Every structure is written in structure tokens, then in C-alpha cells.
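Everything below concerns the one structure shown next.
For this depiction, one protein chain was excluded, whereas all remaining protein chains were kept in their positions.
Chain naming follows the written order as A, B and C, and within any one chain the residues start at number 1.
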């Protein structure tokens, strides 16, 4: 399946990836996706959104999803 | 002793008095003063200030005081 | 001395314009990161009746002293870097602003709390009285409800 992965802020700089299309066959959750892309376990401070909605680390990804990873937010 | 009495808002209209100089000899408290001027007991909702500071009903008046009586405040 | 302005105003004002203007008088790039601002405006209807206009009576001298004490207490209780408190007196029309409060602080917690406390204290201890002119009669507003 095709997943669009996005990283923001410090995670974008650390991974060197802003947005990337992934053939995520065999991956089930957003945690699996993170591990496949970064080769490290998902940190609990990292926030995850699928199709622009916050999800937990066990959220199941499906074909066409846009999955975004970002650090704690600092707006306002 | 000479006391300056002032009434504000609805109390000014009810008493017909805005400000009045009183020879308050024999009066001890602001409650006594109210009774002498209005011929009724001081209502507990009425606020009292002596020399522009809030006081309780038993506050002792002294020569030269400015004593103000007013209803609950409604600013803001 | 931190900048504080407390003022009773006889004529109409726009609360937000006043806060904007006041901010220009305090250091432009300062340590303040947060401003909590409250503007109270005269409504056209009160207790189900249309209010044509309103008269705001005060106790000259005592009202100013109370407002200073109220802002002083907020400065004591919170980090206040600058404050503005402006209150209308005299004849007021519906839609006109009655009160504007603005408190600057480093962070939002103190700014919000100080602004809120000043407003509550003003409603309960500053000598102002509202007389409403309805279409067929006048009436004194009875009292302010705490925290509403």
C-alpha cells in the first residue's frame, strides 16, 4: 500500500525527510511505519496524525493515508 | 462634632440628600448617624465609607469625618 | 516603577483602540509575552427591557482610590509588567464601552489571572452605580452578580 509520510520541525531536520511516499506493504501501525523509516522505536513524546487527525501509536494505517510525525507543539 | 454626610445613587434619591453637614453630638457610630438622618435603622445591604474607606456599621465617627452611604455597587 | 494607567473617562472610547494606544507608551520590545484584556460594553437589552441610555454615577476620589488599590493588589499577587484600567462615567449609550482592562505579563497565566481578578474586584468594590433609562421609566441597576 502507498503511504505518504511527513515529518515536521525538529523531526524533519533529524530525519532529513520532509515528505516521502512509502510502499508500506507488511506494515500495520503508525509505530511500524516510524520504525521502518527511521530504524528506531517510536518515542512516546512524538505526536502522530493520520490524515490530519491525532492518533495513538497503535493506529492502523491503510492505503492512501497521510501519516505525519512531529515533536511537542510550541505555538501561541 | 461636625460630620459631612453623603448619599449616593438610589439612597440619594430616597433621602433627597446629596451632601449635608450634621452637628452629630451624642452620636457614636455610622449606624447612629444613619438613624439620626433617615429615622430608620441601617439596612445591611447599605455600604458605608468613612473618609473614602469602607467601614462596618459599628465604626466610630469622629469630628470632621466624611461619611458616605450607598447601595450595592454596579460598575464594570 | 511599572507603567500603570488608571482613568475615569466622561466621553466614549473604543476599549481595544485604547489598549493599542497605551501599549505604544510602554517599551516596544520588552519582557512581556502576554496581555490579557477585557472590554465591557453596554448592552441594548437588560433583564428583558430595552435600555435607551444609562447614567454611570461614581464617588469622586473614592472610586479612583479603590481602582488604585485593586490594581495594586493584582501587582502584589501576580507578575504585572504594565496595566491599564479605563472606566466610563456619566451618560452612556448602548454599544459604547464601559470598561477596558489590560494586564501585561511575561506569561499568560499571570496575565489572565490578574485581569480576571481586577475585573472581579472592580465589580464588587469600586463605587459605581448604573441608572438605566428605559422607554417609559428610569431604574437603578440592583447589583452585580459575582463572577458572571
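Just so we're on the same page, a residue touches a chain if its C-beta (ideal position, glycine included) is under 8 Å from a C-beta of that chain, and two chains touch if they have at least 3 such contacts.
Please read all numbers here as calculations on a predicted model, not as lab measurements.
**Student:** Could you tell me which shown chains are touched by the chain that is not displayed?
**Tutor:** Visible chains that the missing one touches: A, C.
**Student:** Even though one chain is hidden, which residues of subunit C still touch it in the full complex?
**Tutor:** Subunit C touches the missing chain through residues 14-17, 19-20, 23, 28-45, 94-95, 106-109, 111-112, 115-116, 119, 147-148.
**Student:** What is the set of subunit A residues that contact the non-displayed chain in the whole complex?
**Tutor:** Answer for subunit A: residues 6, 8-10, 47, 49, 52-54, 68, 70-76 touch the chain left out.
Operating definition for what follows: only the chains that are shown with their structure count from here on.
**Student:** So the centre of each chain is just the mean of its C-alpha atoms; given that, what is the distance between subunit A and subunit B in Å?
**Tutor:** 72
**Student:** Can you check how far apart subunit B and subunit C are, centre to centre, with Cα atoms defining each centre and the answer in Å?
**Tutor:** 27
**Student:** Roughly how far is subunit A from subunit C, going centre to centre by Cα mean, in whole Å?
**Tutor:** Spacing between the chain centres: roughly 48 Å.
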